[in-house]
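The complex appears here without one of its protein chains, the remainder shown in place.
The block that comes next holds chain A.
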């Protein structure tokens, strides 16, 4: 019984501790559930809107901003080229708002992705500028948490798609992906905190063989 009471208290603290509204947790969880199984571009766009609404209503939570940016990025990869710049800008603006609340390593993953989306509009010419900004985002994220598996995964996946003459290729990508999986296995994310990436890292590593 004491144990039960303790658990309930803990739940209550978790519930009210962040001065968040009572609908926050279920709304987030519902959206994250959709995100886990989402495939269609339109679902990601829809999700981004949902997360953004939560973020704007809550005002003090960085996670909804993070997920709003992340789902927008995931939409951006599938969006037509004419829209990629606009989407990237929007995602960066969302990350900016999250950083004001809590500047942490996780935010640099969607930041990296936003720059990559903008680079993809014209990779030949934008590699120098946008590619550099993307890489900068990764290294800034690393400075905040040098053991973030998602950043290692993104680095490896980026290298795999870089031509060998520019320092990319399978051999270059492999150590980053292996390291990311090692880190994924050790990772114990808090509730609702980012935990994605392991499946993608394993798939990408498979391509390196």
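Heads up, the rule we're going with is that contacts are C-beta pairs under 8 Å (C-beta built on N, C-alpha and C of every residue); 3 or more make two chains touch, one makes a residue touch a chain; residues count from 1.
Following the convention adopted for this analysis, contacts and distances are computed from a predicted model.
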Which of "Glutamyl-tRNA(Gln) amidotransferase subunit A", "Phosphate-selective porin O/P", "TonB-dependent receptor" or "N,N'-diacetylchitobiose transport system permease protein" matches, in UniProt, the chain that is not displayed: "TonB-dependent receptor"
Of A:60, A:78 or A:125, the one touching the omitted chain in the full complex: A:125
Missing-chain contacts mapped onto chain A: 4-5, 8-9, 11-12, 15, 22-23, 25-27, 45-46, 49-50, 52-54, 56-57, 81-82, 85-86, 90, 122, 124-130, 132, 135-136, 138-139, 142-143, 146-147, 151-152, 155, 163-167, 175-176, 179
